[in-house]
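See below for the structure under consideration.
A protein chain is absent from this complex, but the other protein chains hold their places.
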Amino acid sequence: MHANKSLTEPTMIIVMDKSATKEMVDHVLNIVKEHDLKPEPMYGTTRTAIGVIGDKTKLDEGQVIRLPGVKEILLVSKPYKRVSREYQPENTLVKINDDIVFGGKKAVIIAGPCGVESEEQIRTIAKGVKKLGAQMLRGGAFKPRTSPYSFQGMGVDGLKLMKEVGDEVGLPIVSECISTEHLDAFDKYADMIQIGARNMQNFDLLTSVAKLGKPILLKRGMSATVDEFMFAAEYILNAGNKNLVLCERGIRTFEQSTRNILDLNSLALIKEISHLPIIADPSHAAGRYDLVTPLARAGLAAGADGIIVEVHHKPDEALSDGAQSLTLDSFEEFMKDAPQYHHHHS
Amino acid sequence: MHANKSLTEPTMIIVMDKSATKEMVDHVLNIVKEHDLKPEPMYGTTRTAIGVIGDKTKLDEGQVIRLPGVKEILLVSKPYKRVSREYQPENTLVKINDDIVFGGKKAVIIAGPCGVESEEQIRTIAKGVKKLGAQMLRGGAFKPRTSPYSFQGMGVDGLKLMKEVGDEVGLPIVSECISTEHLDAFDKYADMIQIGARNMQNFDLLTSVAKLGKPILLKRGMSATVDEFMFAAEYILNAGNKNLVLCERGIRTFEQSTRNILDLNSLALIKEISHLPIIADPSHAAGRYDLVTPLARAGLAAGADGIIVEVHHKPDEALSDGAQSLTLDSFEEFMKDAPQYHHHHS
Amino acid sequence: MHANKSLTEPTMIIVMDKSATKEMVDHVLNIVKEHDLKPEPMYGTTRTAIGVIGDKTKLDEGQVIRLPGVKEILLVSKPYKRVSREYQPENTLVKINDDIVFGGKKAVIIAGPCGVESEEQIRTIAKGVKKLGAQMLRGGAFKPRTSPYSFQGMGVDGLKLMKEVGDEVGLPIVSECISTEHLDAFDKYADMIQIGARNMQNFDLLTSVAKLGKPILLKRGMSATVDEFMFAAEYILNAGNKNLVLCERGIRTFEQSTRNILDLNSLALIKEISHLPIIADPSHAAGRYDLVTPLARAGLAAGADGIIVEVHHKPDEALSDGAQSLTLDSFEEFMKDAPQYHHHHS
Partner (left out) sequence: MHANKSLTEPTMIIVMDKSATKEMVDHVLNIVKEHDLKPEPMYGTTRTAIGVIGDKTKLDEGQVIRLPGVKEILLVSKPYKRVSREYQPENTLVKINDDIVFGGKKAVIIAGPCGVESEEQIRTIAKGVKKLGAQMLRGGAFKPRTSPYSFQGMGVDGLKLMKEVGDEVGLPIVSECISTEHLDAFDKYADMIQIGARNMQNFDLLTSVAKLGKPILLKRGMSATVDEFMFAAEYILNAGNKNLVLCERGIRTFEQSTRNILDLNSLALIKEISHLPIIADPSHAAGRYDLVTPLARAGLAAGADGIIVEVHHKPDEALSDGAQSLTLDSFEEFMKDAPQYHHHHS
């Protein structure tokens, strides 16, 4: 199933400075050889560059850029490994239960409020979205908020409440963990654990959550590159957890007419370069409810394996993110023809 | 059809500095009144702000920010007018001929090479895309290139050639005009004139092309905000030309795994705030052929009124943009189910 | 010293939708009054906007945007408080000892390696930079790394080692804390605790570190806005710790010729709007050693209260960030005329 690790390829090009001496070039050639790699020097009259051939995990860019006379490193292969399609060509399937499989032919729809606010609220919304075809329930119990003066969530009680309602209604739940302090509660109550955008590079949290072995939903940081996103995923796979679903939720750009820009270029690219399932979050990308449905459809058309969307029965009374929540009526409209827009990337 | 111009609304808030004196506040109040607008002062103990009510074209932000004691201007209404849905609620329809109407129920597909290279090339591609259902032919005769050492296009001969082949095959043509020097040729040979992303704020060119009265395809600058895009369109409407189709072609961001990011947030937003048709260009947004089809589908699902896509019969021999061109085979695959993904925004 | 909390000012403008009914407007007016604030409605024929006057902490943007008929909120005052110059006009001074005061007339220079690697390394560098005039020693014991395969630091041992060497040489130390697990060690060994760019919105960490009461160096996230940066600082002040120094370390943009862009616009702006000291980190902004000195000088000229810079005696053998470290020789050259470039913002 996995690529043979002894396969070799050109991994990086070490570009020497024009002022580099022959001794400096020879030193680099030796270092490359010491790492069990084959150097392939290209000599010009003004500058030398050195190709490196072998196994890409054997030498880190950072170990070479510091050598005397080295100007720049060009990477031929990306240095991440386990997340890539070259490592595993076929789609990873993440199963929540027999009916819910991320990465399969059917898009998975996750719906629910931004935050759990009360038993009545979460039950009403859960029943509503279940009836309309949602397969999982979302809701935040711990809310990372820009301002210390904003609502910070119901905490463990909220998580427990959500699990009870989810079981009652028949919807597995996904909720965000923001601290290693709460690992036990998430292990007990969550069906899938979300790592939020702000914590995509909280490596301590990534590794700790991964070790629980539960399905994880990893959101892309709002200005994380595709490479950084892949590396964050690599931390999780590297900790032994393969039940990983990625989530594109909009990136920060100069354009601020809408809150973020849903980056479907990267979503489509990730379907090419990685075997992991990836879903789209049109609510956080849009920041305003009237753009959520067009962006959800666009995500499905671009090849997303599912959609996570904020739905509230009374968005004008929500304690957070009301501006971007669909009502149950507008969620119904979206669900009506959602499958028509979905393109499955096999 | 158009909104009554005497209608009034709060247009801007003039925020005074905490150090502003009573005289400064009164001076601003007078200036507002002199422009036939009603000021609505809000006095706090530490700061005053002044609301302005009336017709938004009567006072420019720039005329107020310079007044003594003024700290900041908050715009309540956007200062552009003719492009907005508030000015004209119903969709503008741009007709190329009886069958080709931008802004109507059917998405318009424009296909063709990046640049016209030879008679044989443009004829082969034109015939190919026509057969597969394209409605218009694209192709550059004048190419604005980052490097002075790259292929700059066939010029007027290329335009003429394209028109001949378009007529022969039955495809109206669209091509980019990069200089006022070529207005006559475009007037004579082009069915629709493209203003490219680099020239979106070349106001001289916008106005001159607009005055020809022909249908225009205006591409968004690669780092133009939605507001700047709307204003560029306003230049064209203001010059008396309403045959305007907008085009989202990807924006420049920190993410450089793909060339640009197709900004469907802004496309969906523009469908809300403007009556003008807007299409998507997945080729320039992607920069690589394998992402073109997913992004084209996503554009249609987000509500685009059409797609402009680069197609080449031999992309590996194209003189420009070969990397992002679809082959005729992959264009066929896209066309097969394109209508299924299209959502018409009425 | 502090502003009187009963002072009032216009805090936000609630822009109603054109379709909002009279009932919706009246409902908003009531909500504003219920929060002990004064609404100031501005009626146009097509749209109404409502000014809000009073104490800005009484009503959160998020509580209003969800009300029926509300289109948009424009903020007149920023919602953060304790960090602003309006709250405290005079510069905060953060004292490390009698000689080292951030925010005073003399710029504080912090130097040292990216990471602590060995006793010999940290001692050589510490002695070197002390001799050349550095006032504090920097060095990472815990390194958050993009790749799970990179060097992750020496941990608590590294921190302890750094403290020993710092005491020996006469340099207080600053080091980054990346997890609440290590609070005890930092409390014991660090003279100043750094919160890194990736953790600027790790609110759990911010609050926990703040409660130790020690001086904190808070780095701006690489794509955090000034407002988000101010709010992160507000979390720390709000937790009762006023010994806070900010650090601008470069932002992520479309431009990738250098690693990040040192944002001196924001640094100069923050000197205007906040009383907190702020220093510049040219090493991480540049990513390459030859640009560090020009950027350090520029930071001082723009009004930075200090510089934190990476220095290594043998950068070509460093285990991380060698490419951007100054040698002791180039650090000497910088130190020679650094004071000439410094502008103190009083």
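For reference, chains read A, B and C in written order, and residue numbers begin at 1 within each chain.
The criterion applied here is as follows: contacts are C-beta pairs under 8 Å (C-beta built on N, C-alpha and C of every residue); 3 or more make two chains touch, one makes a residue touch a chain.
Since this is a predicted model, take the numbers as computed values, not measurements.
*Asks:* Can you list the shown chains that the omitted chain is in contact with?
*Replies:* Counted over the whole complex, the chain not pictured touches A, B, C.
*Asks:* Using the touch definition up top, pick the residue from B:Lys163, B:Arg220 or B:Arg252 that touches the left-out chain.
*Replies:* For the chain that is not drawn, the touching residue is B:Arg252.
*Asks:* Kindly state which of the options B:Thr8, B:Asn238 or B:Ser330 is in contact with the chain not pictured.
*Replies:* Only one listed residue reaches the unshown chain, and that is B:Asn238.
*Asks:* For chain A, enumerate the residues touching the unshown chain of the complex.
*Replies:* Residues touching the hidden chain, for chain A, are 7-10, 13, 15, 18, 40, 42-49, 51, 53-54, 74, 76-77, 86, 223, 252-254, 256.
*Asks:* Please give every residue of chain B in contact with the chain that is not shown.
*Replies:* 57, 60, 62, 65-68, 79-80, 144-151, 178-181, 198-199, 201-204, 222-223, 227-228, 231, 234-235, 238, 252, 315-320, 322-323
*Asks:* In the full complex, which residues of chain C touch the absent chain?
*Replies:* Residues in contact with the chain left out: 223, 225-227, 250-258, 260-266, 268-269, 271-272, 285-286, 290-291, 294-295, 297-303, 340-341, 343, 345.
Criterion: only the chains that are shown with their structure count from here on.
*Asks:* Are the interface residues of chain A and chain C largely the same numbers on each copy, more than half shared, or largely different?
*Replies:* Same, since most residue numbers here occur in both copies.
*Asks:* What's the rotation, in steps of 5°, that superposes chain B's Cα atoms on chain C?
*Replies:* In degrees, rounded to 5: 180.
*Asks:* Name the chain whose C-alpha centroid is most distant from the C-alpha centroid of chain B.
*Replies:* Checked the centroid distances; the maximum from chain B is C.
*Asks:* Take the average of all CA coordinates in chain A, do the same for chain B, and state the distance between these two points in whole angstrom.
*Replies:* The computed centroid separation for chain A versus chain B comes out at 32 Å.
*Asks:* Compute the distance, rounded to whole Å, between the mean C-alpha positions of chain B and chain C.
*Replies:* The answer is 39 Å.
*Asks:* Taking the mean of the CA coordinates per chain, how far is chain A from chain C in Å?
*Replies:* Centres of chain A and chain C (C-alpha means) sit 27 Å apart.
*Asks:* Residues of chain A touching 2+ other chains?
*Replies:* 223, 227, 252
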